[in-house]
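Of the protein chains in this complex, one is absent; all others appear in place.
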Amino acid sequence: MNIDPEINPEETDMTQTQIPQLAKNNSSVRLAQMQMFSADSYATLVAAEPAIITSHNFSLFYGDKAGVKDVTMDIYPRSVTAIIGPSGCGKSTFLRSINRMNDLIPHTRAEGGLMVNGINVYDKQINLVNLRQQVGMVFQKPNPFPKSIYDNIAYGPRLQSVKRRSDLDNMVEQCLRSAALWDEVKDDLKKSALALSGGQQQRLCIARALATKPKVLLMDEPCSALDPVATGRIEELMTQLKDTYTIVIVTHNMQQAARVSERTAFFCLGELIEYDLTRTIFTNPSIKQTEDYVTGRFG
Amino acid sequence: MANQTPQSTKVADFDRPLLLTPGQDWGNYLINILGQALLFLITSLSVVAVLLIFFFIIRKALPFFLKHGVMEFFTSTAWYPEGSPAEFGAGTLMAGSLYVTVGALLFAVPGGILAAVFLSDILPFKARQIVKPIIEILAAIPSVAYGFFAIIVVAPWLQKHLGLVTGTNIFNASLILAVMAVPTIISVAEDALTAAGRELREASLALGATRAETIIKVMLPAAHSGIIAAIILGMMRAIGETMVVWMAAGNASQIPTPWWNIFASVRTMTATIAGDMAESPEGSDHRLALFAVGLTLLAFTFLLNLASEHFLGRSRGGGKGRKK
Partner (left out) sequence: MTIGFRQKLDALFTSISGLSVILMTAALVLVLGPILLKGASAVVFRGTVEFRQMQLELFGRGNVLDIQAETTEVEAARNEVYSIIDHFKKGIDADVQIKQARDIYREYGRQLRLRQIPSDKFTAWRQKVRKLRDALETAYTTSDEKEALEQLDFVLSQQNIPEVDDTAAGQYFQMARDYRKIVTEVGLDHKEEYADKFKQVEEIIKDIFGPRPGESTILMASEQFGMTRWDRTLFHLNRLLWVEEWVEKKPGEPLVKVQRPRVEQFAGTEMVKVFDLMEDNLQAMQHPKLTIYWQYFFDGDKTTGHFFGGVGPEILGTLLLTILSMLFAFPLGVISAAYLIECAGDNLVIRIIRTCINTLAGVPSIVFGLFGLAFWVPMISTISGNPAGSSIMAGSLTLAMLILPIIIRASEEAIRSVPHTYKEASLSLGASKLRTFVTVQFPAALPGILTGVILSMSRAAGETAPILFTAAVAVGGVPDSLFHGGTLALPYSAYNLAVGDVTGARVPHNQFGMVMTLVLLVLLLNIVAIVIRSRVSKKLLGH
């Protein structure tokens, strides 16, 4: 079992070039992946740091139907991982499993392991509040609360009992700056968030998610409801944020995946078909199905 | 490895524990269970209320039935609660309720369903926004105001223009009850028609049917469960109404002769309870008899309610089925 995953640094497009030590709890997952992907491709996949999210034979059922089947993949910190696939392929389901948002749907059942920072999120003792605070989420449609811009951002910190006005003010400004929205809204923070444009609303939602100081940011087709200009701004924002945060983005837009992500996973019918460096997926996928999809022959 | 900055290894280190301590776990569990139990208790107050209503009405009605028997109450038409011997035949009262309810439905069902069709299929959206508040206000006017209108305006009019002995009669009460039941019928029937789906409408229109043909041959059959439910709910409204029939039906404990004489005065179950209560001493057979009338009324409406739920459920289920 003592597999030494030597990686060729120059084949990764990561900034970090160190060869990582394998985290103990990751070894079995690695093994599974080894069987799935070619050694070459696998080598390029592993990043310099230990994976922050690891999924091992993870399945999620809606009643009897499996939304996600036997997914095994690692997601690495401080990078953008894209999940693509035709609609209904389980990519959103997988994403929403990471911070347990699927709990809202009745009769769901999980099997296998989905670890965040080494802890199975489907553990009975999971602290959902802490999990969701540290694994933030941005939704498909901008969903600001019907409150003021300020209150939207301050919602998360207030949950963590940040009470002092100056702290909140700082935090709101910082988050709005990180989301590249500060300059646009700094004068009317008291305005209803619903009065913003769609793109602004989505950036507000990102800022709101950042305010809880997450480590991971899950984005569920964040640009699907936006026009190209707004989309561009969000993508720009993502590339800025990936230095600090781990971003997992579900998208149906393959160009977007190609533009923003380091790694891409291709899902189909609830199964993970292929997971590799984005460049590889789009230029030289090892599985025919993936190639068909990315070249537009299917889906 | 040596170059690795401390921060980078910390990236994965979540600063807040992802797992609950056993204490927190138990605490949360308990709070959750207790909170849910409390909420459940509050919610089940509705059940308690229904049970209490049944219990207390039955508790007072049962001694009456034990003493006077069930047969007399339901079959006899002699209601002389203060006579000697007192007679408690609720036949006339039930007939009275039946007369005004059926009368009201005769007016309200065609009107209500046609109006529902007009609202859901014919009227443009904007006009609908104007008509709907009218229906709501019609439903909101207190029953005593309708009763007032019946006795102060309608009754003298009937007396004068139709040459009747009394203006407070089945016709008057039914007319007013119909106006009160129409909003209920419209809103439920319209929901059912809307739920039947646009596809059905389009399919029929695409085959060259006119709008009237589409509505009569396709929409109404498709929405029939909801429409039956609407009629039942309208019926409940009419049968349970007190003030209007008390004021407008004439309060004569009789079965009209000939039976189709809609200008005869009758006395309904609800009006009897309302009117006789002041004359019946606490604990008297008369008082208990009124509770027996109340129980009958309650049983009627309960059964009607179950029926309406059944049809409403079918109408919703049907809607879902079609969408698949």
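In order of appearance the chains are A and B, and numbering begins at 1 in each one.
Keep in mind that, in the parts below, contacts are C-beta pairs under 8 Å (C-beta built on N, C-alpha and C of every residue); 3 or more make two chains touch, one makes a residue touch a chain.
None of the values given here were measured: they were computed from a predicted structure.
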Next on the checklist: Given that one chain is not shown, which residue among B:195, B:243 or B:266 touches it?
Outcome noted: B:243
Checklist outcome for this item: Out of B:98, B:164 or B:274, only one touches the absent chain, namely B:274
Checklist entry - Which of A:146, A:228 or A:296 sits in contact with the chain that's absent? => result A:146
Checklist entry - Residues of subunit B in contact with the chain that isn't shown? => result 35-36, 39-40, 42-47, 49-50, 52-53, 56-57, 59-60, 110-112, 114-115, 117-119, 122-123, 131, 133-138, 140-149, 151-153, 179, 182, 210-213, 215-216, 236, 239-243, 247, 270, 273-274, 277, 290-291, 294, 297-298, 301-302, 304-306, 308-309
Next on the checklist: To test your reading of the contact rule: which positions on subunit A touch the chain that is missing from view?
Outcome noted: 99, 101, 104, 106, 128-134, 136-137, 139, 141, 143-146, 155-156, 159-160, 194, 205, 208-209, 211-212
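One rule holds for everything that comes next: only the chains that are shown with their structure count from here on.
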Item to check | Interchain centroid distance [CA atoms averaged], subunit A/subunit B, Å | outcome: 51
Item to check | Complex interface listing, subunit A residues touching subunit B | outcome: 16, 18-19, 21, 49-50, 52, 77-78, 116-117, 119, 121, 123-127, 130-131, 133-134, 213, 215, 246
Next on the checklist: Touching residues of subunit B toward subunit A in the complex: what are they?
Outcome noted: 1, 3-4, 8-9, 11-20, 22, 24-25
